[in-house]
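A short worksheet on the structure shown next.
One protein chain omitted, others in place.
Naming follows writing order (A and B), and every chain is counted from residue 1.
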Amino acid sequence: MVQDSEKVKKIFAGRLDVVFLLALGFISVVAWLLHQGEANTAPKTVSVRVFTEPEQFFRVSMPASRTLVVSGKLGPAEIQFSSAGEYRIASSTCPNHICVNYGWVKNGSLVCVPNGIVVVAEEKESRVDAVSR
Amino acid sequence: MKAKQAIFLAIIALAVVALLLIKPSPQTHSDMRFLMNTLVTIKVYSRADQGKADIQRGFAVFEHVEKVSSSHLENSETAALNRGETLKPSPTMLELLKLGQKAFIQTGGYFDPTFAILQKAYGFYTPEKAGRIPADEELAALLKLTGYAEKVSFSDKDNRAIIASGALVDFGGIAGGFAVQKAAEAMRNAGCECFLIDDAGDIWFEGSKPDGSPWRIAVRDPRSGASESLAVIESNEAVAVSTSGNYERYVEVDGMRLGHIMDPFTGKPAGHYQSVTVVASNPVDADVFSTAIYAMPENKALEWAAERKIPVLILTADNRIIINQAGEKWFRTAKK
Partner (left out) sequence: MPSADNLNQHRQKTSAVEKIATIAILASAATALQIIESPLPRFLPWLKPGLANALTLYALLRFSTLAGVGVALIRTFIAGTVLGTLFSPVYLISLAGALTSALTMSIIKKLLPESGLSTISVSGALASNWAQLMAVQLMFAGGISVWFHLAVMIWVGIPSGLIVARLTAELLRRT
């Protein structure tokens, strides 16, 4: 076989190698901390869309303790937010109140079909793509 | 030495900067609309604006299916059939009629669009969904007007469809899955590779997500106060998920909830379960199976599902969670 003129290399040939790895380790820790910082500064927000003409849109920063009154396609509806980070449709002028009976929700979505109201939590990376119901 | 090391570091810096610059284009496009009496959500993972166009394509299919098949719209073909008219069915309607027949035969009559006449008797078609309980004699008479194979006739060749006098049809148990399937087809044909369509009760997804993560679908636990889901489905391959229950379409009589899925023998709303979820290879099957199984009593349901290797997750009326053997591969529960 043709011999290369270089000598056989060692895994750790000198100081540079150690310095290199240490530098990388340091960078990775910094990167991780920056990532953590990124994740914590964004509070969860809940958005409310009302499909009337024209469409209405509201955004609530969580946690919040308040009641939002919106005018849906059929009439007013109350959306309640709790300081525990949960939300529910407290009342709605729809015939069956399926949305009201759904109760409090922490991360999911609430819908009132007749009134055209959708309440969704906006999160950076949602854990599920959809809920089958 | 110094210069070379500087170059080395410079290259690293450039690489990190490049990484930072490539970031912000949105990964998912998603939109939701109220169609077919439910909330339809379509999500697409794709480059830039192509995704938005594909989503609208999907919604257009739902609008079309609704126009053709909704029993609540006066001008729909279903409404025409229900008025006793002889119909010249559109290709979409014809497809729906055929699928209805196939489902009726496949499920031994447990899936039957002609149950509409029973639903009407219970009050499902009144605007306020005012519930009432029909007497047994009334039910017996109405049952004689059900039976898709007898009551619905259509001919491909003659382009003609008609239902028996006094009977009613409602394709609600299959239209959802049908619309999802057709929408997926339209989006796929337009070149969309990675998307999810969700009409609340029927879900279909296909393609691989850019970050390689599997699709995760949670099955809702309908019991009040339950914040977790009954189970989560994780899959990289395309599948359809469908749930049938009594908690979204129901009428109330004296505080009691009556679901919209009927038992073919008694004519009464089936009350064995709170929810039934199935996984299938296409949305129409998923929709049909979940609806049919919901109407079947436990032994029959599990037997029928086992014969066809249908994965199923059931929450019974008395709060038991049943996952059949085929379902164990699919449904992951946090607690057992």
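To be clear about the criterion, a contact is a pair of C-beta atoms (placed from the backbone, for glycine too) under 8 Å apart; a residue touches a chain by one contact, two chains touch by 3 or more.
From a predicted model like this one, the values you see are computed outputs, not experimental measurements.
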Message: In the whole complex, not just what's shown, which of A:31, A:69 or A:84 touches the removed chain?
response: A:31
- line: Which of B:84, B:108 or B:210 touches the missing chain? It is B:210
Message: If the hidden chain were put back, which residues of subunit A would touch it?
response: 1-2, 4, 6, 8-14, 16-17, 20-21, 24-25, 27-29, 31-32, 34-35, 38-39
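The rule is simple: only the chains that are shown with their structure count from here on.
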Message: Can you compute the centre-to-centre distance for subunit A and subunit B, using the mean CA position of each chain? Integer Å is fine.
response: 26
- line: Contacts from subunit A onto subunit B in the complex sit at residues 49, 51, 95-96, 98, 101, 103-106, 111, 113, 116, 118, 127-133
- prompt: Which part of subunit B faces subunit A closely enough to touch in the complex?
  reply: 32-34, 37-39, 41, 43, 127-129, 196, 198, 200-203, 205, 215-220, 222, 224-225, 227, 229, 232-233, 241-243, 245, 247-248, 250, 252, 275, 277
